[in-house]
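Here the complex is missing a single protein chain, while all its other protein chains stay put.
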Amino acid sequence: MSDNNNKKIIETEVPMGMVHSAAIEPYRVRLFVEDEIVRDAEITVGINHRGIERIMEGLPVEKANSLTEKICGICSNSHIWNSVLVAEKALGIEIPERASYIRIVVEELERLHSHLLYLAHGSEVLGHETFAMRLFYIRETVMELLGMIGGNRVQYGAPIIGGIRPRCDLNEMRIKKIKEGMDFLEEKVAAFADRFTSDPMIMARITGVAVLSKKDAIRLATSGPTLRATGVDIDLRRDMESYDPFEFDIITQKDGDVKSNLLVRVFEIFESIKIIRQAIGNLPPGKITNRSWGMQDTPIVKSYIEVPRGKLYHSYKLEEGRTRNVIVRTPSITNIGAMEHACIGAHITDAQLAIVQCDPCFTCTDRAIKIIRL
Amino acid sequence: MTILNSLIAVFGTLILAFLVSIWLPGIERKFIHARIQQRVGPPISSLGIMAPIKFFFKKTIIPNSPMPNLYNVLPVISLLSCVFIFLFIMPQMYYLGALASIIAIVGLLKIEEVIYMFMGSLSKSILSVNMPFPDLAKGGKHRKATRSFLEELSSLRAFRLIAFGSFPIYIAFFVPVAIAKSIYIGDIVLYQQINGPILFTVAGAIGALVYFIGYMILLNEYPFVILKTKADVIEGPLLEYAAKYRAYVYLTRGFLMFVLASLFATLFLGIPPNIFDWKVLINIGVAILFPIAMALLSAFSPIFTFRQFYPVVAGVSILGILAIIAAFI
Partner (left out) sequence: MSLKSYSRARAVHVMLVYTGGCNGCDIEIVNCIFSPRYDAEQYKVFLTWNPREADVLVVTGPVTKHTEKPLKEIYNSIPEPKAVVAAGACALMGGVYKNIHGDIPSEEIAGPVDEVIPVDAKVPGCAVRPEDILSGLVATLPKLLEAK
């Protein structure tokens, strides 16, 4: 009945999840296999559906902003930042330059910890426990820096409408610590990358596995580093106003296999370190919050930003200081197609690797999806 | 008197082997993996001794299986076949003739492997098909496909491993056979007592390498862990064991580590395990050295899928055949 994309009838199905050792998040994947080679895959999300957009409906905008942070524990700053950007765009608020710089520092630190987590999870799925542990050790530095800036290791809530939270201002001591942390990270990640790419067993495992071609990636509306790994040179950071003062390169790889995906993330780590160094090097003095703004009713305003996983979209309209018609679209929802496609043709042990290579974050994704009742 | 002596020797050696073997998983985890991963690691008694004792004290449950009793008995059979292998390589048992030969040991190891297949097809864990989840919803893909448990996948893999995965270790067994020109373990040991250990000949050295790879494949250690990899089948055939049956699984693994290393010492060094001989220390030394070498390799390797597994096994098998040819020359 539903065998329209495969002519042969597939006979065996192996369901995995929603509790599984390779997939840390709760999601269900059904793999359709023939002789241990995956012929088709189906990823079911919606397990995590908590209805956060409905909760946000009608909340005061400041409250709604801090609620968006609870969408995801990995890219929490990206959500709150984008949500704040929507309000600022709608109300026409200018933010001080210093606040903009500090937002960039927090966002890039978040990209660092997200990419390191991605690499660690990838190593774990590859079966390489030692690398996973070393990467978690490196990542701990970033978590401590984030804890120092925001006061919490995971949800730090730095941006507020008009600037950043006073707690998150960077003084001399903090800048010194961030500098030291960046030096440590650069050294350790470079050593790791050398070791990783010169390991013949790992390279044999990941080269040419779970390939996503450029054409398919564009057809499936992939976004973020997964798209850049197939050779498409798109990064929203290039067009974002906040990133204008900084020099950085956009990393692309050609092949679209697991190796390219891992390498894109590794090189992006170095670019993030570069951005953070520039930001804390020329941190402008002055105020960190612009308090002179008034609330008014606005039509629906949209905002797109580049987050560690790709393109993030937030939009809402303001009515009497309350949010209405909230829509959030996270990068992982567009990458699900790529995940299912990358599985096809891989050995079943590589199937989870093919899903992990697209950097899934299903807790982000499971907000606005309607539960289909049986 | 001699019978009594032999009995004491056999049981003494068995108990000694058991006492050493329960420390091996802990040593592997604490001194090798944890040190390489730059952390403190668990105490060495935890994995090999305390975990089985803990499982013995847990409440027994009925596993999700079409034949729960048969499923629960399988690890005991596996442990017994290990014990028999160990009995047959002791010098007191050489009068048994055909039983104390390479053929009997190959047969017993085959039991060890075949059991994984039975385990896989009998286990029906909650973690895949049985998970209460609305899979076959309207609009789902391929709704008529047969739904297979994760363990069935591992059962299939166990079948493949029987077919080709254990080649290296069996070929390595026949290197000493070819050199000593006898399949009886007694003769192989005697040959080495006269002519020196086989390990120090060219054929023997290559054979030892092949034996080591075969040892890792038989123990399902990284990178040859495809039977129970965490990336897809979680623990594979062992998923449903709980309480004391899981304790047997734990003990079997530690004991098999010891037995295979001890077999190596017998076949390649000419030192069978015997508690009345000071050379048993060398035997135990080899048994500790083998897991350490295995752990060193496994800490730095990812899982091999069949794409890497086939070439490795084929290459190692060819090496083994070369060793046998070298032995005849």
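So that you can tell them apart, the chains are marked A and B in the order they are listed, and the count of residues begins at 1 in each.
Basically, contacts are C-beta pairs under 8 Å (C-beta built on N, C-alpha and C of every residue); 3 or more make two chains touch, one makes a residue touch a chain.
Quantities reported herein were computed from a predicted structural model and do not represent experimental measurements.
> List the neighbours, among the chains on screen, of the chain that has been left out.
A, B
> Of B:Met119, B:Ala145 or B:Leu239, which one is in contact with the hidden chain?
B:Leu239
> Any idea which of B:Lys141, B:Arg157, B:Lys230 or B:Arg253 touches the chain not displayed?
Per the contact definition at the top, the residue touching the missing chain is B:Lys230.
> Need a quick check: the contact residues on subunit B for the chain that isn't drawn.
On the side of subunit B, residues 29, 34, 37-43, 45-47, 49-51, 53-54, 57-61, 63-64, 125-127, 130-133, 230, 234-235, 239-243, 246 touch the unshown chain.
> Go through subunit A and note every residue touching the omitted chain.
18-21, 24-26, 46-52, 55, 59, 67, 70-74, 76, 117, 120, 124, 132-134, 136-137, 139-140, 143, 152-155, 361, 363-364, 366, 371
Just so we're on the same page, only the chains that are shown with their structure count from here on.
> Between subunit A and subunit B, what is the gap in Å from one C-alpha centre to the other?
The computed centroid separation for subunit A versus subunit B comes out at 43 Å.
> Within their complex, state which residues of subunit A touch subunit B.
Within the complex, subunit A contacts subunit B at residues 1-3, 9-22, 28, 30, 32, 36, 40, 42, 44, 123-130, 133-134, 137, 199, 201-202, 204-205, 347-353, 372, 374.
> In their shared complex, at which residues does subunit B touch subunit A?
Residue list for subunit B touching subunit A: 33, 36-39, 127-129, 131, 133-135, 137-148, 150, 153, 156-157, 222-223, 225-226, 229-232, 234, 299-308.
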